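Rest of the complex left out; these chains stay put.
Going by the order they are written in, the chains are A and B; count residues from 1 in each one.
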Amino acid sequence: MNRDRIRALLDQVKSGETEPEQALETLARLPFSDIGDARVDTHRALRAGIPEVVYAPGKTAEQIASIVRTLQDVGQDVLVTRTEADVAARVQGEIAGGEYETVGRTLWFGPADVATVGKGVIAVISAGTADLPVVTEAATVARCFGNEVDVLADVGVAGIHRLLAVHDQLRSARVLIVVAGMEGALPSVVGGIVDKPVIAVPTSVGYGAAFGGIAALLGMLTSCASNVTVVNIDNGFGAAYVATLINRL
Amino acid sequence: MNRDRIRALLDQVKSGETEPEQALETLARLPFSDIGDARVDTHRALRAGIPEVVYAPGKTAEQIASIVRTLQDVGQDVLVTRTEADVAARVQGEIAGGEYETVGRTLWFGPADVATVGKGVIAVISAGTADLPVVTEAATVARCFGNEVDVLADVGVAGIHRLLAVHDQLRSARVLIVVAGMEGALPSVVGGIVDKPVIAVPTSVGYGAAFGGIAALLGMLTSCASNVTVVNIDNGFGAAYVATLINRL
């Protein structure tokens, strides 16, 4: 309920330009009436130049295509997340110009070369190849949102020297996204090296007592590094979203 | 392992100024040798003007006083967190000038009026009076770390109009800390109103199926608002620490 728009509306009512009854309607529906019928992943208006995001699971290719078209009609770039390859192919069959990234499973309808808006570099760090889908989702989303991204894979805590080798890259990032499964110790170690905000993403990688990401999640929540916050298991998108907001500050 | 310091050291070895054996020693111990014996809450060097933090539980008043004194000797301000009233009194009996805040249980050895370093306002939002200890810890820590803080208590989701009444305050903050127990829904609602990073702090407030903060924790991790990250249950300090880092960007 944007205060300025409400004030303008009330001024119109005062001047008689708008009838109270009509103002009432506008008042109630204003904030999202211009978005159309789309159901975006983020559940709220992504203002200020961040593209709209569509969460694919549970939607048919037809539904996704319809949402994308509506958003493109109003001039929005659109990012579709967690899109299986066959669904992506069918959406691309209906709408030209989409770019599908197979590892992170994102489908992007926007400029090939997104203008950089973020003020610094977002580093995306992970330990193992198994975490790559989450790493890639985070990196792709961050790039589509206008950030410079530096991906540092394969730097697990059990080979601490690898981490030290990328020490300078870690410390030159403005925000860090650290992705880890199993015991999820990487954010603690990275958090101890840098003095920037670290967004930890537990992944469901691992077996047995990894319990589908619970071990990593608990490890990150109880991290002894104070600069670590946590998002949901496998939520590379969410990490990139918050990192983008921070990187624009 | 600061790259510049290593390069300098290697240059000294090259020039014969330093013996290899001695350089080796320096190399291994360099980064923390100048910190002294103190065991800080954050487990790492808090550089760049953030005061040192001591986590009180498990330490005697004597141990805390000793750490504070050591840090004061090297010119550091010190914040002691989770300090019970009797422990604080005993520390204050040994070291003059500490300020004890009874609700958030922090003990501050630093200027009464900390200079503002953060670029904007950190808003700390909560629903109920039971969450006040965590809210107050977060607010006090943020103030001691040089931020302007705006506390908005008593704005729970079941009285949604209260939230709308503080709409402008919410939207004018640069970073938001949202504290909630029970179902922990507040960060989702606040996250939908603002386009800034929201740090959610689940509290152990509640009974029965609240399970000491698990309900709130899970609710925050699965928030439908994309700008929400989460810290440990009752971790007001951690939220303020990350908010400080973000607010300095």
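Heads up, the rule we're going with is that a residue touches a chain if its C-beta (ideal position, glycine included) is under 8 Å from a C-beta of that chain, and two chains touch if they have at least 3 such contacts.
Remember, it's a predicted structure, so these values are computed and weren't measured experimentally.
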Copy count of the single sequence across the entire complex, 2 present: 8
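Keep this in mind: only the chains that are shown with their structure count from here on.
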Chain B residues within the chain A interface of the complex: 1, 3, 41-44, 46-48, 53, 119-120, 164, 167-168, 174, 191-192, 195-197, 199, 217, 221-222, 224-233, 237-239, 241-242, 245-246, 249
